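Take this structure, written in structure tokens, and hold onto it; I'll ask about it next.
In this view, the complex is presented without one of its protein chains, the others remaining in place.
Naming follows writing order (A and B), and every chain is counted from residue 1.
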Amino acid sequence: MEFGPHLLLATLEGAVGAAVLALTALGLSLVFGVMRVVNVAHGEFYMLGAVVAWFVASAMSAHPAFGFMAAVLIAPAMAGLVAILADRLVLKRLHYDPEATIVATIGILYIMQQTALMTFGPEARPVAPPFNTRIPLPWLEYGENGFNLFYPWGLSTTSYKLFVIAAAAVILVSFALFLSRSRFGLIMRATQLDRETALTFGIPVERVYSLVFGLGAALAAFAAVLIVPIQQAHYLMGADPLLLSFIVVIIGGLGSLRGTVVAALLIGMSDGIISVFFSPTLAKILATLLVALVLVFRPQGLYGKKRA
Amino acid sequence: MMLLETKLLTKIYGGLTAVEAVDFSLRQGLVHALIGPNGAGKSTFVGMVSGRTPATSGEVWFDGQNISAWPAHKRMRLGMAYTFQITAIYARLSLFENIALAQGMRDQDAALDALGRVGLDERLDQLAGDLSYGHQRLLEFAMGVAQSPRLLILDEPTQGLSESEIAGFNTLIRSLAGETTILLIEHNMDVVMSLADEVTVLQQGRVLSSGTPETVSADPLVQDAYLGRETC
Partner (left out) sequence: MSPSARSFLLHLGVIAGLFVLCFTLSDYHQGNLARIMVLATYAIGYNVLFGYTGLLSLGHAMFFAAGMYGLGLAMQYGGMSPVPAFAVGILTAAVLSVVVGVLALRTIGVAFMIVTLMFAQSVFLIILYFGTWTRGDEGFVIPQAARQVLGMDLTDPLIRYLAALLLFSSALLITARMMQVRFGRVLIAVRENEERTQMLGYDVFRHKFLAVLISGSISGAAGAAYGLLFGYVGATFASVQYSIFPLLWVLLGGAGTTIGPLVGAVFMFYLIDYSSGFTNAYMLIAGLALVLLVLFARAGIMGEVRRRWAPWLP
């Protein structure tokens, strides 16, 4: 393939990655923004989503679309419930102390990951996509007869990948509306701004925290359900999305949702594109170093506002 | 000789000017009281003197040196000591460790002397956090003394203390007068009148009046703005 079509392909692959990353990172960012908790176990909620999706899909013998539909509903709910449980049993008792909660969520990470190893096993398992039509992509080329449209060999995507991008976009937009328009969104933003004042206004802060933690986990799980027909479920699959979400949340400005989405698109796209042309390891090295240096020199992130 | 001088010392927080162009000087050996209503900028001012709060602009001179760019710990080593308005002791360490750290861990006797001065030398092994509030304030004061500073900055040492405890503090401060130069922030006017050689009144970040206690309390500006209303 030539450079142009190759780049288009890389961009599409990048867009799928970016879409899923935006959802995952949004969950992490939400939890950090409202609760000031750095959830190191976030990647495991993603993994949980994928694993539950596999269990649900393989329990259904009908058309893969039914399994997938069921997984879309059940997996995020499960992840949310587990997260609420973790919040009640652990984080709440730590009074959301930032350092202690990091250590605790590291523990939760291993508990979830190893439980998956014991129940789901060490193999990677696929989930069938609900639909998967190959869509060849056209390319414009300037030749003797002017522009000419043709379909280069190998340049194609699938209907499912386009669906992933669309589904993520829908969720992101609805989430933004939910945050700005709904009552719960308002309550969440109030809690984020000032916990004490929220308390004095009678907002049940602890319940809000539980729900936010659950919602964050559900977003990660939903992202995983979307990706699992493309990537397979595996008990160690949480590490990469965790790292990438961290990168996104920190570059996007801790706790800033808009920044998070912009950064997710940026990182997800460039990760996809860079990985096609260069070593993915090198891309990750640069990204992690970048995050570390952003935190060192610009603790408020590149996008977010400086906090007093 | 002037031990401490500030020139046009200014602190701006966001849009709020907490301390504005304060020129101040303090002669060696004197007790100088800094008074003014809450929020006048007293803590901010001594914070900039000690290096705890970075100044927005202006200069601090100590013992003839321009120390404006020095970090706090170097200023302390040059001969300042600073006691916090909000008690800041090592709550989980013993009294002895607290005072030894303050003294610099070179001279145990000097450290014990400082504790003896406030009458806490019987409780060396007790955790500082287990002391009563009054005793914690005393420990904080002793820590300042243990540094054997040339300039001792005391930010409302008697805040929250009972009458009798305040009287005890007065005696302590007086016992230092002469050997140590003291910059004292104080709300209690009786204390100020009886201890201070000089008084500076701050209001909204600016010097309203400065001089001997008598001239300052006679100053109509001060009477209007401060002494007239403030009773406690």
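FYI, a contact is a pair of C-beta atoms (placed from the backbone, for glycine too) under 8 Å apart; a residue touches a chain by one contact, two chains touch by 3 or more.
Note that the structure is a prediction, hence the values are computed from the model and not measured.
*Asks:* What are the shown chains that the left-out chain touches?
*Replies:* A, B
*Asks:* Touching the left-out chain: which of B:L3, B:L34 or B:I89?
*Replies:* B:I89
*Asks:* Touching the left-out chain: which of A:H63, A:R93 or A:R258?
*Replies:* The missing chain is touched by A:R93.
*Asks:* Among A:M78, A:L109 or A:A218, which one touches the chain that has been omitted from the display?
*Replies:* A:L109
*Asks:* What is the set of subunit B residues that contact the non-displayed chain in the whole complex?
*Replies:* 50, 52, 71-74, 76-77, 82, 84, 88-93, 97, 100-102, 104-105, 143, 147
*Asks:* Applying the definition given at the start, please give the residues of subunit A touching the unseen chain.
*Replies:* 38, 90, 93-94, 98-100, 102-104, 106-115, 117-118, 122, 239, 243, 246, 250, 279, 281-282, 284-285, 288-289, 291-293, 295-297, 299
Here is the rule we go by: only the chains that are shown with their structure count from here on.
*Asks:* Centroid of subunit A to centroid of subunit B, CA atoms only: how many Å?
*Replies:* 53
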